[in-house]
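What you see is the complex with one protein chain gone and the rest in place.
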Amino acid sequence: MNLTADLRKRLETKPILLMTHLVLGYPSLEVNRRVIRQMAENGVDCIELQIPFSEPMADGPVIVRANQEALNQGIRVKDCLAFAEEMIREFPQVNFLFMTYYNILFRFGEELFIQRAAEMGMKGLIVPDLPPEEGETYLRRCREQSIAPIMFFTPTSTDDRMREVADHGDGFIYCVARKGVTGKQTVMDASLAGYLERCRKATDLPLAVGFGISRREDVAMLEGRADMAVIGTATIRLVDELGPDAVGPFIGGLLG
Amino acid sequence: MNLTADLRKRLETKPILLMTHLVLGYPSLEVNRRVIRQMAENGVDCIELQIPFSEPMADGPVIVRANQEALNQGIRVKDCLAFAEEMIREFPQVNFLFMTYYNILFRFGEELFIQRAAEMGMKGLIVPDLPPEEGETYLRRCREQSIAPIMFFTPTSTDDRMREVADHGDGFIYCVARKGVTGKQTVMDASLAGYLERCRKATDLPLAVGFGISRREDVAMLEGRADMAVIGTATIRLVDELGPDAVGPFIGGLLG
Amino acid sequence: MTENSAQKGYYGPWGGAFIPEVLHQTFAELNLAYEKARADESFWQEYVRLMGNYSCRPTPLTYAENLSNHFGGARIFIKREDLNHTGAHKANNVMGQGLLVKRMGKKRVIAETGAGQHGVATATMAARFGFACTIYMGEEDVARQRPNVFWMEQLGAKVVPVTDGSKTLKDAINEAFRDWVARMDDTHYVLGTVCGPHPFPEMVAWFQSIIGQEARSQILEQHGAMPAAVYACVGGGSNAMGIFQGFTNESGVDLVGVEAGGKGIHTDQHASRMTGSRAAAGVAQGYKTMFLQDEDGQMLDTHSIAAGLDYVGISPILARLGDSGRVRFEAATDDEVIAALQLTMRSEGIIPALESAHAFVQAFKDAPKMNRHDAIIINMSGRGDKDIFTIAHAFDDPSWKRFIIGRGDEYRNSMLASQKAKD
Partner (left out) sequence: MTENSAQKGYYGPWGGAFIPEVLHQTFAELNLAYEKARADESFWQEYVRLMGNYSCRPTPLTYAENLSNHFGGARIFIKREDLNHTGAHKANNVMGQGLLVKRMGKKRVIAETGAGQHGVATATMAARFGFACTIYMGEEDVARQRPNVFWMEQLGAKVVPVTDGSKTLKDAINEAFRDWVARMDDTHYVLGTVCGPHPFPEMVAWFQSIIGQEARSQILEQHGAMPAAVYACVGGGSNAMGIFQGFTNESGVDLVGVEAGGKGIHTDQHASRMTGSRAAAGVAQGYKTMFLQDEDGQMLDTHSIAAGLDYVGISPILARLGDSGRVRFEAATDDEVIAALQLTMRSEGIIPALESAHAFVQAFKDAPKMNRHDAIIINMSGRGDKDIFTIAHAFDDPSWKRFIIGRGDEYRNSMLASQKAKD
């Protein structure tokens, strides 16, 4: 089943889905493994596995530092791929996606990377610095390999642009809740609500939204407005402060 | 008797005359007094009393520092005048001259300064930064007060320039032995001898020459070539090192 | 990525605009404003007037007679970008972008800076145009380049030390992009060189082309013929692109870009992308070019005695001109740079920036092999007095060290004293 179909199916029984995120190799693959288990066992629908890059231009400070730490400890792209493969095997109930910057694909070989990802059962790819204009071959290859190239909507996107972008995308649309990088708190106000309405009108794909979600109320606020809540930096902070075992209860709490 | 006549008279009985120099107030007027006594009692013919100035442009390092030290200790122009008057009274056998820079006269009042100097019995004035072109009033007033304005010959002076300068001068001509400032050693060579011959041809006035004279031989070398040997920095150094009482024997030794 | 290299913003396989979606609209507007300005002759006239009135363009092309005689080969001419206001060619680009920002109606500018030269230039432009200004600068560079930080602050800019990554230029660029994606509405990012996403390479090259335009007519006037070669140092590549554009169509003119050879291109302490073997094609900081990176695509640490050349990427336009053979690339080591700097100071009374001195190195290698009827031009991108802390350090000048130690002690004592007074 492709990602979109899978998400639609899950939405039949849940008011909102959950996607979590982690940086591979931060603080270690061992901890990653334990965190993923907690996530999977607490009903997370999708997990973004970020392959570290030295120039994480679109990320906020917490994730930037995690990228760097992971690289300092010597994580390699091939370690990330092997680890991801293992997780996909171990947690078939979760949709895994790779999140990384384009240079990682490019240096690995765009075609080869997409093929490897598809073969291991990866459901989608999130590449924030690859707009559709630069991604012609990438998009074609994703289609060929039936892996979802996740596209972005942003508050600065015009309606036309949203439609154009959505046409290239698959799986779901990552709706950036506000201007700026990851990791900052946002509130649900009229402008955000209006933005999400515009997103909804522009595409049939599920909408994923994250904006510093850390409590049940944050997730609840999204119900009816979006299809999936994205937990970004919150789990990284949690693991830093309380360790991997705190993740399960946290995720559980989010779903009320 | 004017200065020139006095020097001519002395030359009748001596092969060469002696002029010494000191900086008033360095190291103190008290020491100056003892030094001058030593000089006078050992047969010095002329003594240059240098009134300190903050910008002794034409002096070498030893005299520059003496000027400065004297000023640092608070010596004033009026102290210098009073002291000079006292010395003239006490040592009538010596021809005293003021040596200083033009600003000292200028600030005191050129006319007043020349008049005061003449009245106290000062025989001449040596002002190294006042060329005849700038000294019209100065030269006139010296003539009026019968005080000798000492002029300079230098190795760079042309014969014409020497004659021109000598026309303005009186007392004697101060022949600068070589380019550069005071206090450096020079040797009697063909070029210096030739220069002194040129000096002699350019004027009838007595010629005074100094070039770091510190031994009997230095003085002897000048005999027949010049009329007066000038002892500049040597006595200052001597007083610094051995005290005022060393001056007498030193002067005595110079005359052999 | 597209395989159609004739696409706007591409130079052969290099270039593009690898930007986050949130900047799509911002770049659309920037492209529009830039294209309009470029099509509007009065814009360029206004730019030339501004540079003539506020900086001192045209900058002279100085004949270096003593150096020419010293080497006995080609006649050496020096294009004097050091005489620009703020002391380097960086002024051309920032003032041009300043005019564009005014047209776009934005009120705030941000910029990255490594050596601080582009930061000072941007802070200057912002003061002059009345824009708010924030400068991102790697924490290491903040520490190394304190004088420039001081001036930026005095000029009214906020200098933000970047503590991520290698804490140098590339990290400052990332951080500037992070600022931009949060405040694109009122803010323009004044990129400092011919790199980054389209339209920056093309736009910055356009503003810097004023160097080449002037140099071309000056050499014709002074030498009566095209030069045999033109030398420029290459960090991002803006001063090189600036002067090369005056001569790219003259196939007889050897265009030579000189990269930072650091401790030698066979060591891992340099910043040579087109020479040496540490660089490979990659995509980062919004564009595709040759980057100094490892097999995974992680950017490498770079080194140069010249902070302004200490950068992982290179202009996509220059990468293309290198591929096609139109531009020859060479590298100059730190030691060669110091020697060329000393010779130039003593021979001509001219103090090149450490960056610029790289161009001098290669010119000095080539000049003796040429004839007296050949002329060569060295682009002196900036003046070296900004580099006193680095140069005095490199020369290991003991009086300088004693001076700094003495000053430091004075400050320490006065700070301790005021500390005590407070307690």
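We just call them A, B and C in the order they show up, numbering each chain from 1.
In this text, a residue touches a chain if its C-beta (ideal position, glycine included) is under 8 Å from a C-beta of that chain, and two chains touch if they have at least 3 such contacts.
Quick caveat, the model's predicted, so the values are computed rather than measured.
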- Message: Need the list of shown chains touched by the one chain that isn't shown.
- Response: B, C
- Given the contact definition stated above, which residue among B:E119, B:E136, B:E197 or B:E217 touches the chain not shown here? B:E136
- Item | Chain not shown: contacting residue from C:T26, C:S68, C:Q97 or C:T124 | C:T124
- Query: Which one touches the absent chain: C:R146, C:H266 or C:R372?
  - Reply: C:R146
- Task: Quickly run down the residues of chain B that touch the omitted chain.
- Result: 53-61, 64-65, 68, 71, 76-77, 101-104, 106-108, 110, 128-131, 133-138, 151-158, 161, 165, 176, 179-181
- Mind pulling the chain C residues that touch the left-out chain? 52-56, 59-63, 66, 80, 83, 85, 87, 123-128, 130, 143, 146-147, 149-151, 154-156, 342, 345-351, 385-386, 388-389, 391-392, 395, 397, 399-409, 411-412, 415
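In the analysis below, only the chains that are shown with their structure count from here on.
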- Query: Connecting every touching chain pair, does the picture come out as line, ring, star, complete or other?
  - Reply: other
- How many Å are there between the centre of chain A and the centre of chain C, using C-alpha atoms for each centre? 37
- Averaged over CA atoms, how far is the centre of chain B from the centre of chain C? Could you give it in whole Å? 65
- Item | Centroid distance [mean C-alpha coordinates] between chain B and chain A, Å | 98
